[in-house]
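Presented below is the structure to which this report refers.
Complex shown without one protein chain; remaining protein chains in place.
Presenting chain A:
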């Protein structure tokens, strides 16, 4: 079904752009489905209905927001001399809004609290690089 798959590079540039667009569209569709379920759940909680164009619009905006977020956190990590984006980078991206920042901070704190103790110990002594999880 799709173009330019297995064999040689062929035309290179044009084919690459085409599959990249397809990939983007696929991600956008999956993303929209997630937005629909989150938006519907929230509206239900509030006893409201949402018109479809509204959800579609929110989905498009959220997707653009995600792309912008990707750029921002990449820049922050790079600025800190890192290749890998961490939680602090994400929280920093919300710096213009104090309330949002504190919400994200508590969320990340909860995540840390939920982590099993053994994982945290492993993180502290990170030499061996074992991948097996103790049961």
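Observations on the model:
Definition applied: contacts are C-beta pairs under 8 Å (C-beta built on N, C-alpha and C of every residue); 3 or more make two chains touch, one makes a residue touch a chain; residues count from 1.
The criterion applied here is as follows: contacts and distances are computed from a predicted model.
Taken from the listed names "Centromere protein X", "Coatomer subunit zeta", "Ubiquitin-like 1-activating enzyme E1A" or "Small ribosomal subunit protein mS25", the protein name that UniProt assigns to the chain not shown is "Centromere protein X". In the full complex, the hidden chain is touched by chain A at residues 20, 23-24, 27, 30-31, 34-35, 37-39, 41-43, 46-51, 53-54, 57-58, 61-63, 65-67, 69-71, 73-74, 77-78, 83-87, 89-91, 93-94, 96-97, 100, 103-104, 107-108, 111-112.
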